[in-house]
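Notes follow once the structure below has been shown.
All protein chains but one are shown at their positions in the complex.
Here is chain A:
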Amino acid sequence: MTFLKVNNLKVYYPIRGGFFRRVVDHVKAVDDISFELKPGETYGLVGESGCGKTTTGRTLIGLNKATSGEILFENKDLTKLSRKEFHNIRRDVQMIFQDPYSSLNPRKRVLDIIAEPLRNFEKLSKADEKDKVAYYIEKVGLNAESIYKYPHEFSGGQRQRIGIARALTLKPKLIIADEPVSALDVSVQAQVLNFMQDIQKEFNLTYLFISHDLGIIQHMCDRIGIMYRGQFVEEGTSSEIYANPQHIYTKRLISAIPDINPENRERQTELRQEVNAEYKNSYDKYFNAEGKVHKLKAISDTHFVALP
């Protein structure tokens, strides 16, 4: 049984205009992508802003509607479920949002924030509910007394951990983490990332990790999919992508990562210029007339590249 399989997913947004606001065109936010998640792994979706990675994540959890294609979660097609049936899936799929400042309701206590998913699915007594919330708040490294506080009393890293506690309460199988650390300081980032790895082992979680930061993706992910304009340009294991990138767009992304060693500064600049020159010269080879990438081709069992 596959855990999560996405087949030919398309998410289009209509552009309306002209008479009677008819649909004149579509923004193809996600344009025919397929990938698979194995239980217990961390799959990274990378790309620049506007490439459709967030839309993909939101569609999986039902916050966006798929235009066509299948999302098979434990062999059930999420795109065909009714609202009521989908409700039960929500238990197993949870989301961690990017900005810990806007994803927690400022007028609710931490207790109510974390208990909200519980109240939707489980009928617990007040005392049981409180115990459960206290258990998870301690799991994320905060004081059990903090459940009576409000979000503004916490720092960014602590808030993000409250967001993670909320995602954990229903014991989900899949967590979609959309840029979970982009809004945090480096040191706090490390804390949240370490913590995400810990709970992954403890609760046997599968992550879909969405980020634009290639350093973090390399650190966290087993397999990676690189997106460009709503399509995959390359997919492979972490080492395949970083040590042996095949598509020019992947090469360009990787060469853009700042090198932490100042001794390599000149080399890094040269490399970037080379890659940019190659990008310009061989554009026609990697992209078709519409500026879209080609279909993915396997170059090893796990490594797929969009080549003609």
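Just so it is clear, a residue touches a chain if its C-beta (ideal position, glycine included) is under 8 Å from a C-beta of that chain, and two chains touch if they have at least 3 such contacts; residues count from 1.
Methods note: contacts and distances are computed from a predicted model.
Participant: Going by UniProt, what is the name of the one chain that was not included in the view, given "Putative aldouronate transport system permease protein", "Dipeptide/oligopeptide/nickel ABC transporter ATP-binding protein", "Universal stress protein" or "Sarcosine oxidase subunit beta"?
Facilitator: "Dipeptide/oligopeptide/nickel ABC transporter ATP-binding protein"
Participant: Looking at A:61, A:214, A:233 or A:306, which makes contact with the chain not pictured?
Facilitator: Of the listed residues, the one touching the omitted chain is A:214.
Participant: Which one, A:91, A:108, A:252 or A:292, makes contact with the chain that was left out?
Facilitator: The missing chain is touched by A:252.
Participant: Of A:25, A:131 or A:185, which sits in contact with the chain we cannot see?
Facilitator: The single option touching the absent chain is A:185.
Participant: Which candidate, A:56, A:158 or A:246, sits in contact with the chain we can't see?
Facilitator: Going through A:56, A:158 or A:246 one by one, A:158 is the residue touching the chain not shown.
Participant: In the complete complex, the non-displayed chain touches which residues of chain A?
Facilitator: Residues 48-49, 140-143, 145-146, 154-155, 157-158, 185-191, 193-195, 197-198, 212-216, 218-220, 252-253, 255-263, 265, 268-269, 272 of chain A touch the chain that is not shown.
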